[in-house]
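Below you will find the structure I want to go over with you.
Excluded from the complex is one protein chain; the other protein chains are retained at their positions.
For chain A:
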Amino acid sequence: MTVPTPRERPLRQFGRLLSGHLAKNRTVPLQDLATSILRDPSGGRGWIIPAINASIRARVALTSARDRSVAILGNQPPVRDDDVPHARLSVLCPSRQRPGGLRRLLRSMAGTATHPERIEVLCYVDSDDPAVARYRKMLDGRLVTGLDRVVLQVGEPIGLPAAWNALAAAATGDLLAMANDDQVYVQRGWDLALDRRVQELSASHADGVFCMYFDADQYPEGSADFPIVTRAWFEGLGYFSPEMFQQWQAERWIFDIARRLDRLYPIAGVRVDHLHFQDYTAPFDATYQRHRITREKSLADHALYIRADVDRERAAQVLRGLIDRTASPATVTGPKEDTMAMSVEDTGVEPGDGPLTGTRGYILQTARRHYANLIDAWHYGGRPADAWACAELAVAQGVWEHPLQRAREYIPGLEARPLHDAGTFWFTALLEQRYPEIRAEIESVLNRPDDPVQRTTDDNALILAGDWKQAHLFRDGAWQEDVARHFPVTRAILDGIPEVTTFSPGVITVSRVVPGTHIMAHCGPTNATLRIHLPLIVPPGVWIRVADEKLTWEEGRCLVFDDSFEHEVGHEGDTDRIVLILDTLHPDLAGQHSQRLLQRRLTTEEQMVAFLRDGGFAEVRREGDDLVFEPEPALRDLILRYMENTGVTGAELRGDAVRWHRPAGAELG
């Protein structure tokens, strides 16, 4: 973020902020300046924000009066009340530190709607909001609005997207509208325009799957804001807002899915004011600053949005399936209730229980990595007592809380249990129900010439004896086509479980352990995820130890464990053991952590760039059957110099031996 130089005088800063009244001057550095003053009003700058806010209020009072008169004058002829059925509308409005803004929204809706009695407004307020008492007081029955009901939900600060989902789960309306406390409904009869549009669209779309938005020509081409979706949409998709973003990609996500379905419809001519500091239509205040779109965050979100294209396409396919099924008279089945519940459960840990930040957190993460390597080395060397002594010292030093749970990335405060009850995860029932199909498909692929389940390279260092074969169907947030194409049935089933795909921070792996294998005691890299085993083929003589519990698998019964606890696998039986491994976020994780974890997933592009840059390559290309790499200049010059010094023109690595090319064809070593 750009922070103004301390030498810039307050008057000059005020001048710069004033210039924002002209649209062309409303730049990011200007917002950065306001943020910096709000955060640190010292140095005689305390008067600036109140002054600029006064100027904004004055301007808004003038311009919105003008705009509203235009809007009202330009209103279409009133719709005859009894012409249309009145859809029940749920307005989903998270709010923070702005009871006044929320009151303004409620009053404006009630005051301008023809039938306010079919509107329910659901408000989400963070439990740490200093204004929470004022919200309660305002909404505890005394506020007569004419609306059907106003429900206040006070909960953990989970962020806007998760709050929208929490509200959607509690909504009872036929339509769900995204809302913010800085909106103002200004046009009388807007709800009848909405009803009329719904009536039209319902006539042409029997499935009821569509998305709308109020459009008074205020949006640039191709853009929109504040989606309104139908109940069929919400239930079909299973969530209202994606939760993986730090900032404002949620609306864009919903509209993008609607465009893919060709089901995005404006409600023309209806104006809803959106008062926002970016447009100089709302004062600069602390809430805006809290959620401000920083460039870093918005770039990260933008990148994630692009790379999650496949997830939106999947979502569109889910809805398309619903549309198709309605068109043909088949019935709709599936665990939709549970899919919905997922977004709601993702509420979170206690505030302050997040990962340590800053220096101390960094020191501990570093120490965890070093300790983990050290302890692994003792285990690998067959000296568990020494490993244990190190683990105990680490716990005594505050590096971990339990000597048997030693994740390199450790988030304090999450429920720490080696084994979790599989029944608390809705999708284990689905996996177990579909187990026969999954097993049949995977069994049919194993041992074929193109069987992708091959010796592990990733986890080689953990194998004390025997052989461990793996194939990753999913990793880094994406299906691995070369593997997944062998398992279309399994993939289709897993696609219905966002917890292990769209919102998975980890992998989906077929794991095959041969008789005689011993996978040494080790801990997974993070306690932010849980691991699910769907055992497909379990011969006698196999076992897994997780912390103090030694157990075995049961075919078709999910085992859910926290692999950040020390675990160890043995196979003393006669035939291969096959397990489908899936990862899911730890259920205690709040939105912020999960976003961070999900953003860490790498796309193919990022993996490729990382590989090339780590190796110091500037270029790679295909030449015939070969891949040709060109090193970047500094490395190229160094290697060229080495080769000149020894007079060779080339070198070939053949196993451990090197063959040297010399100009005359003579060979060396």
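One rule holds for everything that comes next: contacts are C-beta pairs under 8 Å (C-beta built on N, C-alpha and C of every residue); 3 or more make two chains touch, one makes a residue touch a chain; residues count from 1.
Here is the rule we go by: contacts and distances are computed from a predicted model.
**Q** Can you tell which of "Cytochrome c biogenesis protein", "Aspartyl/asparaginyl beta-hydroxylase domain-containing protein", "Carbon monoxide dehydrogenase" or "Sugar ABC transporter permease" UniProt lists for the chain that's not drawn?
**A** "Aspartyl/asparaginyl beta-hydroxylase domain-containing protein"
**Q** Going by the contact rule already stated, which one of A:309, A:324 or A:605 would touch the omitted chain in the full complex?
**A** Here the residue in touch with the unshown chain is A:605.
**Q** Could you tell me which of A:40, A:309, A:549 or A:619 touches the chain that is not displayed?
**A** Within the whole complex, the residue contacting the unshown chain is A:619.
**Q** Any idea which of A:11, A:268, A:393 or A:492 touches the chain not displayed?
**A** Touching the chain that is not displayed is residue A:393.
**Q** Given the full complex, what residues of chain A touch the hidden partner chain?
**A** 359, 363, 366-367, 370-371, 373-374, 377-378, 381, 386, 389-390, 393, 396-397, 457, 481-482, 604-605, 607-609, 611-613, 615-622, 626-631, 636, 639-640, 642-643, 645-646, 648-653, 658, 660-661, 668-669
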